[in-house]
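Removed: one protein chain of the complex. Kept in place: all other protein chains.
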Amino acid sequence: MSSRVPDQPTCREIVELITDYLEGRLPLEARTRLEQHLVFCDWCRVYLEQIHQTIRVAGAVTEESLSPEKREELVRLFRDWKGKK
Amino acid sequence: MSSAGVDQGELELVASLRECDEAAFVALVQKCHPSMVRVARVFVTSEAVAEEVAQESWLAVLEGIGGFQGRSSLRSWIFSIVANRARTHAQREGRSAPFSSFQEQEDEVAVDPDRFNPPGHRWEGHWSAPPERWADEQLLIQETLQLTKKAMETLPPAQRQVIELRDVEGCSAEEVCEALGVSDGNQRVLLHRARSRVRAILEPHLRRTA
Partner (left out) sequence: MIAFKWLGRGAIAPFTGVHWPADGGWVSAPAGAPEGSGVHACRLAQLAWWVGEDLWRVELDGRIVERETEVEAERGRLLEPITAWNPAAFAQACVARTIAFASEVPTPEMADYVAMVKVVDAPKASFVSAVAAAAVRGTQKAFAEERALQSQWLARALDLREA
């Protein structure tokens, strides 16, 4: 319908704007158009939700903590450095 | 996690570190070391080298803490040290992993164009193969986490660096720009491509089965 309603973004355009939207960097006019699209487009709402989910899962991949051995190694590094200072 | 300003606890930590206080050092190590290895790892080829870079960076942190101005957060200052050292190592390894969006394809799109109606179609540019909702229960299971890790490893280096710092480490946009020496606009383009690619890789695995 882009041919009929040129100032309305298509889904294909929406998916390219998602990051700027989430970063709060979309100009107000573009943000308004994007949100008006999300009002009626379930598919783009699902897409946006999937980007949120992608961010969430990326944030969960690293849970590793420091091993006691590694910690000791770094403390030794610190003491050596302090000794030489 | 992503504090751009300097908070009170951080000021105290910096002051103690300047006095070579071991407890302060250990606290910082606990907080930052695993992340530093991860940041280094996106530049260099092996875990061992990444570890080496992180250790070197600690020495640089100790040497440089006197000059730390607090203009950025302590964490982003540390990450920028790690990124610089890791880059130097990568060049020495002969593996140039320069941070450059010039290696990026100009026309990379977030979603396969075939999933939208073609030109000439009445609903041109609208979904023809729309995404299906993902089940939240599948999201944080081990299999998905592994897949996400692998997906990030397949990204072009610059994209990988940005998504690791932003979404895995939880850095702010400003911190990433500082650590990687990249403009705000480039940072966003790389983040966009990285997230889009990871989403696309996850998609076939997370589609809710009816």
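Letters are used for the chains, namely A and B, taken in the order the chains are written, and counting of residues starts over at 1 for each.
We take it that a residue touches a chain if its C-beta (ideal position, glycine included) is under 8 Å from a C-beta of that chain, and two chains touch if they have at least 3 such contacts.
Just so we're clear, the structure is a prediction, and the values are computed from it rather than from any experiment.
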{"item": "Chains shown that the absent chain touches, full complex", "value": "A"}
{"item": "Hidden partner chain, residues of subunit A it touches", "value": "1, 4-8, 24, 28, 31-32, 35-36, 38-40"}
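Assume only the chains that are shown with their structure count from here on.
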{"item": "Interchain centroid distance [CA atoms averaged], subunit A/subunit B, Å", "value": "10"}
{"item": "Complex contact set, residues of subunit A against subunit B", "value": "1-3, 10-13, 15-16, 18-20, 23, 25, 41, 43-44, 46-47, 49-51, 53-62, 64-66, 70-71, 73-75, 77-79, 81-82, 85"}
{"item": "Parts of subunit B lying in touch with subunit A, wherever the complex brings them together", "value": "20, 22, 25-26, 29-30, 33-35, 38, 55, 58-59, 62, 109-111, 113, 116, 122-127, 130-134, 136, 139-140, 144-145, 148-149, 152, 163, 167-170, 173, 188, 191-192, 195-196, 198-199, 202-203, 206"}
